[in-house]
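Supplied in C-alpha cells, the structure appears directly below.
With one protein chain removed, the remaining protein chains of the complex are shown where they sit.
Labels for the chains are A, B and C, by order of writing; each one numbers its residues from 1.
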Amino acid sequence: MSMERETDELLRLERKPEVFLPADGAMEAPAAEFVPGPYYMSADERIPEVADENSRPDHGMAAVGGVTPSEGTTASQTVVDRRDILRFFSAGALMSATACVRRPAEKIVPHVRQPRDHIPGVPVVYATTCGECAAGCGVLVKTREGRPVKLEGSPEHPISQGGLCGMGQAAVQGLYHPERLKGPHVRHGRRHDPMNWDDVFQQLASALKDKKKIGIFTGGSTGHRHQFFREVLERLGSDASRLYTYEANGLFASVARAHEIAFGQSDLPRCDLKKAQVIVGIGSDFHDVGTSVVYHTKGFAQSQPFRGGSRGTFVQFESHLSLTGSRADIRHVIAPGSETHTALILLRSLYEHRASRGSAAARTQVRRFLESYDKVIAGAYQESGVSRELMDKTAEELLNAPSLVVAGGSASADENSTLLQLVTIMANVLTGAYGSTLMMENGWQPSPVKVGDLGRFLQEAPELDALFVIDSNPVFTVPESWGIRSLLEKIPLLVSVQPFPNEVDQIADISLPAHHYLESWGDEQPVAGFWSARQPAVRPTTDSRQAEDSFLWLLAYMDLSLPYKDYRSWLMDKWRRIYHLVGTRSDFETFFKAVLRRGFVGKPGSRTVGELRDLRSYFRELRPVPRGLILTAPLDSRFQDGRSAHLPVLQEMGDRLTTIAWDSWLALSPETMRKMGLRQNQLVKVRGGEQSFDVAVFPLPGLHAASAVIPRGNGHLNQMSTISYQNGVNPLVAFAKKEDPLSGQPVTASLSVELMATGDWYRLAAMQKQNDIANRSDIVKKVSLTQARKNQHKQVDLDTVPDLYPALEKKEYRWGMSIDLSKCNGCGACMVACSLENNVPQVGREQILLGREMHWIRLDRYFYGPVDQPVVTFQPVMCQHCMHAPCEAVCPVFATTHDPEGLNAMTYNRCVGTRYCANACPYKVRRFNWWTHKWGVIGSKATDRNPRALNPDVTVRTRGVMEKCSFCVGRLRDAKHEAKKEKRTVRDGEVKTACQQTCPADAISFGNLNDPDSQVSRERRDSRAYLMLGGDPEHGHYGLKTLPGVSYLAQVTLEEHPATGFGQRAGNHGHPAAEESHGAHDGD
Amino acid sequence: MLQQFWFLLLLALSILVCLVLMPPSTDQSSGYQYKPFIMWTPGDHVNDSTQNEVTYGYHPDQPLPFSHKLHAGDRDIPCQFCHSSASKSTVAGIPTVETCMGCHNYVNTDAEPIKQLKESFDKKKPIEWTRVHNLPHYVRFSHQVHLRARDSKGELLLGKTADEVCMACHGPVKEMTTASQYAPLQMGWCVDCHNRIREPATESKAAVPFAPVNCNVCHY
Amino acid sequence: MKKQQPGIVAIFRYLDDICHVTESIRDSRDFRGHEIVSFTSYHELMHLAEERHGPSQVRWFTLVGALSGVFTGFAMPLWMDYDWPIVVGGKTAGIYSVPAYFVFGFELMVLFGALATIMGMLVMGRLPNPKARIYDKRTTDDRFAVFVPGVSVESEQARLLKEKGAEEVYSTT
Partner (left out) sequence: MSDEITWDKTVSDVNDGILAPTGKPHPMYYGALGLSLVCLLIGIVAWSLQIIYGMGLSGLNSPVYWGTYITNFVFWVGIGHAGTLISAILFLFRAKWRNSVNRSAEAMTVFAVITAGMFPLIHVGRVWVAAYWMVPLPNTNQLWVNFRSPLIWDVFAISTYLTVSLLFWYMGLVPDIASMRDRVRGFKRLVFGFMSFGWTGTLRQWHHYEAGYGFLAALATPLVLSVHSIVSWDFAMSVQPGWHTTIFPPYFVAGAILSGCAMVYTLVLPFRTMFRLEGFIRKEHLEALIKLTLLTSTIVFYAYGIEFFVAWYSGNEYEWAIFQKRATGPYAFYFWVMVSCNCFFPLAFWSSKIRNNQVACFIICVLINVGMWFERYNIIISSLVEDFVPGSWGHYEPSLTELAITIGSFGWFFTWLLIFCRFFPFVSMSELKLIMPKPLRSSGVKRQGTGG
C-alpha cells in the first residue's frame, strides 16, 4: 500500500466515526452506563462513576494515595436477581394464577453525563488485538452499554481477516469470569488474604528495596511489552536479561531456533498458505494450534478447497489424527516420533528429483548433509513406515506447483523438534518455497519468545530475589519433573500477575490481578513491520490493574518513577517510532487515533536472508525413533496449553475429533485397543514415565498402532478455578525432564509407556455416539474432483420439488445459508461464537453424559473408510430453516412458526415444552431447557459465566422451553432496519450470522436466497449443492422434502489423484471388511 | 331442596362463563379498542413475565417530582429533546442529569428538586428513576422503528408529528404530572395495532398491514 | 313437600305378568296416567313402551347435537385461522389445512352429540326430578310395579291388577 493511500485510508477512517468509534472513548467515557436492558438490572452493577477516576493511574503520580474503587460493595445481597424472581413466579404460578402480584419495581439509571458518541441501546464497536495467544489477530469488540458482549475477527485485519478461533471468541467469557481475583491478595501459608493496592504496593516496594536480582517470567508477545519489562527491570536495578519468556507451544522456539541456525535470523517465516497449491505437512498442526491458526486456516481455505475447477493438495504425515490431518487429502500414518526421519527421506527424494530448486550453494549444503547421514536415511524408511516410491511421488508433487513443507504439532515437542525444522527448511529450500510461500525476507513473523529462556531461567532462578510471573503459567505448562514449582517456591518473593488466577497464584506470595486483554493497552507485531494495537474496550470489571501499570505504580512507590503516567503513554512513545516509520502527513494524534480505530497499521519491511549454512553437525544428536507404545501430549486445539481451560464455553465445545467435552482421554487406535483388550471408557494406568496416572481410553481412528495420545491443557490442580480444577488429567506429569537440546523446549512427546487396565470405568462425555454415517446417503455427500470438475458449470435447482400444495408467496427476502464441507476444518469456532452470541448456556459434563448439550450449532464428525486411514468429514448442523418444516406443524401452541422471510421462528415465551417439535425435527437441532440454567453452576461445578456477558439482544430462555438456531435473527432485524433507514434492501454480505462471521475457513455463507446474485444463491445452484435429507433430486428422489434454507456443498475428494495411493483407498471405501472393522469400533 | 341446588349450580356456572368472556375494563379512552373477543386466560400473566394485572395507570413514586405536564405540556418541549435516543435506538433513553442541567443551571435554580438535581450532578451520582413502562424480557421493542414508521406516501403512520407518535402509545403525556402507564402493553394490544394499521386497499391489491405480525418480529 | 297425587301401587313379581298388564291397561281410560315401573329394561317391556310412547325423541337431540358439533368443529378452526393466519409447515392456514379439521369435526360431533343425547334423555325422561315419586323401593330390586293415580285399593282397577297377578296392591297418599 502506498503512503498516499495509507494516509487517505487513515483520513477515510477518521471520517467514518460509525465504524470504529474513538478509541480512547473507553477511557474517557465511563463504561459504567447501564440502561433499560433486560439483564443489567442488579444493584451490584451500579458502579459509582466517581470513585474510579482517582484509582486509575491516568491522573499521574499525584494520585498515588487515591482510593480504590468501591464497586460491588453496594449490597447486591439485598436485590434478588431478577431471574430468581421470575423463577419464583413461574414455580408459584399455578397457585398464584389469579392472585394480583405486585410487579417488582425496576430502576432506570441514566448517566450523569452522556458519553460521547454513545447512544443507549446501540452497540459501540472497538478494534483491538486478541491477547489469547501470540498470533495477534485483530478483533472487533462489540460493546453494549459499555460492556463487551461479543468478539469478532476484524475483517480488515490481515491476520484474522474477519475470522476468529474458538479461544479468541471465548475471551469475553474470561473477561467476566466470576473467579477472577477481586483485588490483590497476599498469601499467608495456604491462605490468600485480600489487600488493597496501596498496601500491596507499599509492601512490595519495601520488600524490593535493595534487591537487585529481580526477574520477570512472562508469556510470548511480539509487541512492545517485553521491551517495557526490560526497561522496568533495568529501572529496578536488575538486568534486562532477567526477562524470561516462555510459550508452551514449542513451535515458536523450534522454528525460530532452526532459522537462526540455518540462516542466522531468529524469526519465523510466515506461511502464505493461500499461494501454496501443494502442502506437505509432517505432523503439522496449523489447523489445531500452529503459530497463527486463524491466518493459516484462512490461507488454507483460499488455496486448498475446490473452487473454480481446481483444488490444492494437502499431504500429511502424522502419527495420530489431528484436526489438520483430518483435512489432508492424503494422509499417511507414520510411527510416532519418526517425523524427523520422514522429513529426512522427503528431503532425499526432493534432492534427487531433477526439478528440485535451490541455489547451487544451498544444494551443495544439502548434498553434503545427505551424504553424511545416508545410513540414517536408509534406515528411516523402515522406521517411519513410508516407502521410497511414495516419497518420490510426494516430492514430484511438491516440485510441480507452488508448494510448501510444514512441520510441527506434536513433532515440535520432542527432542528432535528443531532438527525436524532444520530438515524442513532444507526441504523448503529445495522446493523453492522461500520467497513464494514462505515469507522470511519480507513479512516474516517475529518470534514471540526468546529461544532458550526456560533453560536460562532454571539456572538463574535459585539466585533471584524476586520474580514476577506475568501472564504465564510455567507451573502447569512445564512438566512437573522440571521442578518449576519448587524452584518458584524457593524464590524469596514471588509475585503473580495474571488476568485469571492459575497455579502460580497458589504459590505466589503476592497475587496482583492483571487486566484481561480487553481492559488493557498494548500492541502486537504479528508480522514484521505490521503493528496491531490493543486498547481497552471496557472499564475494568474487577479491581485489577494492567500488569505494566502495576510496575509503574510500584516504581512510583519505590521513588523510581518512570516519566510516564501509565503504560499507554509509554506505548504512545514507542508508537511515535512507528509513526515515523509509516510516515503519514497527519500529526501523531490523528495517526494514533486512526490506528486505534482501525486496529492496526502496517508498512512491510524487507531484509536479506543469508544462504543456507552447514547443518551437518547438529544432526549428530538425532535421537532414534522410540520403541513401544508412545505417549504424545499435543496441545489441545481448544485451549492450547490449558490457558483457557477455565472457560466453560471452550470445555463444552468438546474436542472436535473425539467430541469429548469436559474431560481428558487417552486416544488409542481401535486396533491397538482390541489387541490390548481395552474398551472405550475403560480406565487405564499409564506407566513408564515419571509419574503414572489414570485416564479413560477412547478409540480414535487414524492413529498409528503405537500411538497413545492425551491432549494437554486439562487436569489443572488450581483450586482457585472451579471450572478447570481436577477436570481431566494432566499428561505432563509423565514426562521426565528432557529438553530439545537446540530450542530448550521441554519434551512432551515420544515417551514410551505401558498401559495397565485398572478395572474401573469412567464415562467420557462424548457428544457424538455414532462415529460413522451408518450408510445414509443424503446427509453427507462427496464428489470426486473429476466429477466436480465435469459438473462445474452445471446448475441444480434444489427448490423445485413436486408439492401437493401451492408454494408460499415469494417475499423480498428468504434467508438461506450454504456450508462448504470442503472448507470446514472442524475447528469449532462457530459453536463458541454461536453460544456467546445467543446466550446458549453451558451445562456441564453430567448433563452432556445424559445427552443434553445445548449447542445451537453442532459439528457432526464422521469417519469413513478403514480405521487406520479414515476420511474425516465435519458437518456443521444448525436449524435448517425448512420451508416445509416438520417441527412447525406439530406445535400445538404456535410457538414455532414460519416467518415470511423463510425463517423458522421460535417463540420461547409461547412454548409450553411438549418437545414435539424436537421429535419431529429430522435434523435434531432443537434444544430443550431441561433446567433453569443458573448462571452460577455448571453441573457439579460451582461457577459459570457472569450474566453481564449475556447478549442483551437475545432472550435468555427459561426452564421448560425449546430453543434453536434463529439464523441470528436479531442481526437480520438490525440490518433490515439499517437498510430501511437508507431506503434500500439489505446488501449481500451486509449481514452475517455469528457462526459465519467467525468461521476462519469461510465455510459458511449466508444471505438472501431470493436475490439470484447473492453468494448463497449462487452456491445453492452449484452442482455440488445438496440439501440434507433431500434425497437425490437428480434421480427424482426428494427425500423428506423439507426444503431447508441451509444447503451444503459436497466435499470434494481426490481419489483419482495421480501421485498417491488415494485411488486404492477410495476402492477400500465401503469395502465390507473395512466397514466391519470400523463398525466394531463404533459398537464400543 | 335439590331444585335450589341445581339452580345455584347453574347460576355459578353462568357467572363463571361471564367472567371468562368479559372484556377487561378499559378506563382510558384511547383510540385503541379491544376486539370483542379479547379475554383473559390465566396463562397470559404467569408466563415468567413481569407483566401482571397492574398495568394501566401505573405511576410509581419517582426520586424527583418531575412533571411531564410542566415540561412537555406547558413549556412544550418536544419529547425527543430529552429522550433523544428514541429515534436512534431501541430504547428511548432517560435523559442524563447533564441534559437537565442544560436548562436548570439557569432556570428555577432555587427550587428544592433542582437543588437535588444539582447535587446529583456535582457529585456525579446518577438519579435512580423507577421504570414505568416495563415490557417482559422476551419482547424486543424498538423505539426507532416505530418512530420512523411511515406509509407509502411518506407520512408518519402513528401521528402527524413526532410527539403525536410518542403519544400514540404513551398517551397524553403532556397532561400527566408523574409519568403513568397508559397502554396495557399486552400482546393483544400490540397485535391489534399491527393488524389494524393498513395500507389502503387499491384495485389491484388488498389492504396490507404495514407492520408484520410474525412472531419473530418481537420475540427472539 | 308438595303433596303427591294419591293412587294405588300394584307390585308384580313376574315379567310375563307385568307384560300382560302393560298391554291390557295401555289404552284403558280407567288407567289414565298410570306408570309402569321396572328394575331393568327387559326387551319385552321396551317393546311395549315403544308402542305406548312412540319412538324415542332422543334421536332428534342426538342429531341436532351432532350436526352442531360438526359445524363447530369446522367453523372454529377456520375462523381462528382466519383471525390470525399463521404459516406452519409451508402451508398457509385456512383452506389448505381443512383435512386436519376433520378431526375436530368428528370429535365435536361425538362430543356435542353425546351431550345432547344425555340432555335429550334427561329432558324426555323428565329428569333430573328432585321431587320424584318413589313408588316402591322394591322396584329397583326385583319387582315390577304399576301405579294408577286417583284410585283406591278397593277400586275396580285394583281388583283387575290383583287378578292379573299382582303380589300386592296398596294405596299411596
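FYI, a residue touches a chain if its C-beta (ideal position, glycine included) is under 8 Å from a C-beta of that chain, and two chains touch if they have at least 3 such contacts.
The shown structure was predicted, so the numbers you read here are calculated from the model rather than taken from an experiment.
Of the chains on view, those touched by the hidden chain across the whole complex are A, B, C.
Screening A:H515, A:R858 or A:R1024 against the full complex identifies A:R858 as the residue touching the chain left out.
Residue-wise, the contact with the chain that is not shown comes from A:I779, picked out of A:L243, A:A328, A:L552 or A:I779. Considering the complete assembly, subunit C touches the hidden chain via residues 13-17, 22, 35-42, 45-46, 48-50, 52-53, 55-59, 62, 66, 76-77, 80-81, 83-84, 86, 88-89, 91, 97, 100-101, 103-104, 106-111, 113-115, 117-118, 120-122, 124-135, 137-142, 165. Counting the whole complex, the residues of subunit A in touch with the unshown chain are 90-91, 93-94, 97, 768-770, 772-777, 779, 847, 850-853, 858, 860-862, 875, 877, 886, 889-894, 910-916, 918-920, 922-932, 959-962, 1028-1029, 1040, 1042. In the full complex, subunit B makes contact with the omitted chain through residues 2, 5, 20-21, 24, 35, 37-44, 46-47, 184, 186-189, 191-192.
Assume only the chains that are shown with their structure count from here on.
Among all pairs of chains, A-B has the largest number of C-beta pairs in contact. Between subunit A and subunit C, the centres computed from C-alpha atoms are 80 Å apart. Separation between the centroids of subunit A and subunit B, computed from CA atoms only, is 45 Å. Contact with two or more other chains is made by residues 894, 897-898, 900 of subunit A. Of all residues in subunit C, those that touch two or more other chains are 86. Taken in their complex, subunit C has these residues touching subunit A: 86-92, 96. Subunit B makes touch with subunit A in their complex at residues 42, 45-54, 58, 60, 85, 88-91, 93-99, 120-121, 123-131, 134, 136-138, 140, 142, 144-145, 148, 212, 214-217, 219-220.
Contact residues on subunit A toward subunit C in their complex (touch as defined above): 805-806, 808, 882-886, 888-889, 891, 894, 896-898, 900, 1043.
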